[in-house]
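Here the complex is missing one protein chain, while the rest keep their positions.
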Amino acid sequence: MGIGAGQVYRFVKEIQTGTRVFDWIVPKEWNIKDAYVKNSKGEKIIDFKKSNLHVLNYSIPINSKVSLKELKEHLYTIPESPDWIPYRTSYYQENWGFCLNYNQYEKLQDDQYEVVIDSTLEEGSLTYGELYLKGESEEEILFSCYVCHPSMCNDNLSGISLLVFLAKFLKNRNLKYSYRFLFIPETIGAITWLSLNENQISKIKGGLVATCLGDAGRSTYKKTRQGNSLIDKVVEKTLIDSGEEFEIIEFFPSGSDERQFSSPGFNLPIGNLTRTLYGRFEEYHTSADDLNFIQSEFLSNSFIKYLKVTYILESNRTFLNLNPKCEPQLGRRGLYQTIGALKSDPDLQIAIFWVLNFSDGKNSLLEISLKSGMQFTQIKTAADTLLKTGLLKTL
Amino acid sequence: MGIGAGQVYRFVKEIQTGTRVFDWIVPKEWNIKDAYVKNSKGEKIIDFKKSNLHVLNYSIPINSKVSLKELKEHLYTIPESPDWIPYRTSYYQENWGFCLNYNQYEKLQDDQYEVVIDSTLEEGSLTYGELYLKGESEEEILFSCYVCHPSMCNDNLSGISLLVFLAKFLKNRNLKYSYRFLFIPETIGAITWLSLNENQISKIKGGLVATCLGDAGRSTYKKTRQGNSLIDKVVEKTLIDSGEEFEIIEFFPSGSDERQFSSPGFNLPIGNLTRTLYGRFEEYHTSADDLNFIQSEFLSNSFIKYLKVTYILESNRTFLNLNPKCEPQLGRRGLYQTIGALKSDPDLQIAIFWVLNFSDGKNSLLEISLKSGMQFTQIKTAADTLLKTGLLKTL
Partner (left out) sequence: MGIGAGQVYRFVKEIQTGTRVFDWIVPKEWNIKDAYVKNSKGEKIIDFKKSNLHVLNYSIPINSKVSLKELKEHLYTIPESPDWIPYRTSYYQENWGFCLNYNQYEKLQDDQYEVVIDSTLEEGSLTYGELYLKGESEEEILFSCYVCHPSMCNDNLSGISLLVFLAKFLKNRNLKYSYRFLFIPETIGAITWLSLNENQISKIKGGLVATCLGDAGRSTYKKTRQGNSLIDKVVEKTLIDSGEEFEIIEFFPSGSDERQFSSPGFNLPIGNLTRTLYGRFEEYHTSADDLNFIQSEFLSNSFIKYLKVTYILESNRTFLNLNPKCEPQLGRRGLYQTIGALKSDPDLQIAIFWVLNFSDGKNSLLEISLKSGMQFTQIKTAADTLLKTGLLKTL
C-alpha cells in the first residue's frame, strides 16, 4: 500500500462488465426505473413504486399484455406467509417476474393484464466500496458486508450500518492492526475483490462477515473454516464476557461471503458474528424483514460486540514474566491486600496470579482470559498493573 | 497372490494336529457319533440326538456306569434359566460331561446311570474355509466369522450366513479393494490363519468380525484397537446414515477373534459390527439362541448395513477441487437453482458446496460426509455431478 500508520484509504471501485474474475465474469449492470402490472380496468395491482421487492431482481425489460395463466408463470409468492412479499432473483437466467403476497395472488381473476418492467440490463460495471485504516502492522482484519439487497433490514442493511459506525469509531485511532471494510455485492463482489487482491490476502489475519445484526435473537457465531484461529477465540471470549446467552456453530460452506473467503484456495479465517443466522428466521428474504423487525437495542448490542472484538484484538499482547521463579513479592509493590488470610482474594489479585503464572511466552492475554474464566478486561488490567512494576516484558 | 482383478480364490484348508501356530499347537480333532445318559430303567434321559448341546464339547469317549453323585460332577446347567441347556466346552483339559436344563437336573434321582459318549479325540486336522475376491488394489478388507458352534443361531450361525450372502453379492463385481472372507474356528482358527499368513497381513486395510447379527437389539459397533481407522469411520457413517438408534463402544481386548487380529504384534484395524454384543443377551451360549431368537428382518437389516459398509468403502474417493479459489460459477454449468434468494438451498447444492470446499486433498468423501452431517450418498452424488463438469480431479 505504501501508506503509513493512521492513514485512511477509501474508494469506490467500478469493475467493467465482462471482466474475468477467477471462474466468473462480471455480469451486465441492471437498472430499473419502474414496473407494474395493470388489470383490464387500468388499475395497478402490482406497483414497484410501493415496494421494490415486487420485481424479480435482474428482470429483463418487458411491456406486454398477458393472460392470467401466462402471468402466473412469472409470479412468486410465499403461501406459508401469505401477507409477505418474497425477495427473489434471477441472476443466471434471463427472465422477468413479479413477487407479491399470496393473499393477493389468490384473488387474481381471469383477465388480460398489462405487464411493464422498465429496466435495463446492459454493459456497465460492478460497484463496490472499500475502506482501509492503516495501523502499526500490515497484518489486517477484514470486515465485510454486502450491499446487494438493502431493501431488507436485518439481511442486509443492519450489516452495512454497523460497519459504517465501526469504521467511524476506529478511524483516527492509533491501531495495532490495519482494518479493511468491504461493502460489496454478495458472491460476485467477494469473488471480484479476491480476484483483484489475490497478492494481498496473506496479510489478512482474520475477519467477520457482518449481517443479520438487529433482530431479537441471541448472538450467534459461525466459526471460521480453520475453527481455532485468533478471530474465533476473540469472538468466543467476547460472547462469554457479555454474560448473555449465545450460540457457536461450526463452519459450513454455504451461507454468505465466507463461502468465498474460505474457499480451499484461500482458507481465510473469516467468521460470521450475527444474531439469528441467515435463513433461520421466518422473515428472511421477505418484505417482513423491515424496520419493525429489527430494534435499535439489538443492533447496538451487536455494535458493542463488534467494538469489543476490536478492543480485544487491539489490546491483546503476549507478555513474559520476568520473575518466573515463584511469585514476586506483590506486597512490597502495593499489589497485595495488607490484611491477609481472607476467604477469597480480590479479583485483581487473582487476575495478577493468572497473568504471572501463564505469561510464559506461550499464552497471550486472550488465552489467559479464556483459561481463567475471568473477563478479558480483568486480565488486561492485571497485565497493565504488572507492566508498570517491571514484572512483565512484552514479547 | 499372482491373480488378477476379478479373480476368485476359494479353498478349504486342513491344518494337521500338532502344527505349531505361534504359541499354540493345533489340537486333536474331535468327532462324535452319539451320546446319552440312561437311567436304570434303560430310559435315555439325556440324548445327544435331541440336542447336540447336551455334550460338553471336546468330551473324551466314555462308556461307564456311575452313581448320581459322580454323574453330577459332570453335569452343567444354568439355574437362573432353568429351561435352557447351556453350551460348554473343555478344550484345554481332557474331560467328559453333559449339559442339561436345570429343571431336569433338579429331578434326577438316586440311581445307577449309564453314560455313553461315542466320540473320538485323535490326530486329525483343523479345517477352515477362505474366499478371496481380487479387486483392483491389493489392499484388502477382511471379513471373518467363526464356525465352531453353529448349533446356536445368533452366536454364531448368523455371522456365517451373512458373510456367505455378502460374498455372493460382491463376487463378479468390479471391486476397488480385494476382500477376504474367513470361516474359521474361533481363537485357534484365527491364530492359525494369522500364523500361516503373517507375511500378507500388511495388506489388510480394515475389517469386521461378523457375529450376533439377527437379534432384535439395536446395532452395536465395537471399535478397532486403533479406534479411528478407515473401517471405524465407515461403520460410524453407515450407522448414522441408517437413521436408526445404535451404540458405538470402545475396543476392549476380550471378545471374539478381534482379540487375535488386534494383538499388539499385529494391531490390525478389525472391529465388530453386531446387534446385541456377545455376552450381553441372556440367550447367549444356550439352547435358547435358536431360530426363534433371531428374525429375518433383523438379519437382513444387518446384511444391508454390511452392504452399505462395502458400498462406502468402494465408493469413497479423495478428490481435488480444480477451481479452489472462490466457488466456480455453478449457474453456468446448470448446477445452481435459476431462481435465487431462497430461504434454504436444495440438498444437492449444499452437498456440492461441501465437496468443493473440502476437496482440498486432505478429506475423502467419507470425511466430508461425516463433517457435513449429510448422507454419504448425497455427498457422493454431488461429487459425481462435479466430476462430470471437470471441477474435480481424483487423487
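We just call them A and B in the order they show up, numbering each chain from 1.
The rule is simple: contacts are C-beta pairs under 8 Å (C-beta built on N, C-alpha and C of every residue); 3 or more make two chains touch, one makes a residue touch a chain.
It should be emphasised that the depicted structure is a prediction, and the values quoted were computed from it without experimental measurement.
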Problem - Given A:Pro82, A:Gly227 or A:Gly331, the one touching the chain that is not displayed - result: A:Gly331
Practice task
Just name the one of A:Asp118, A:Asp345 or A:Glu367 that touches the chain not displayed here.
Solution key: A:Asp345
Fill in the blank from the handout: Contacting the left-out chain: of B:Ser262, B:Ser287 or B:Asn323, that is B:Ser262
Problem - Residues of chain B (touch criterion as defined above) contacting the omitted chain - result: 22-25, 56-57, 76, 86-93, 95, 149, 187, 190-191, 194-195, 198, 225, 252-254, 259-260, 262-267, 279, 284-285
Practice task
Can you list, in ascending order, the chain A residues touching the missing chain?
Solution key: 321, 323-329, 331-332, 336, 338-345, 349-350, 353-354, 356-360, 372
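The rule is simple: only the chains that are shown with their structure count from here on.
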Exercise for the section: Using mean C-alpha positions as chain centres, tell me how far chain A is from chain B in Å, no decimals. Expected result: 52
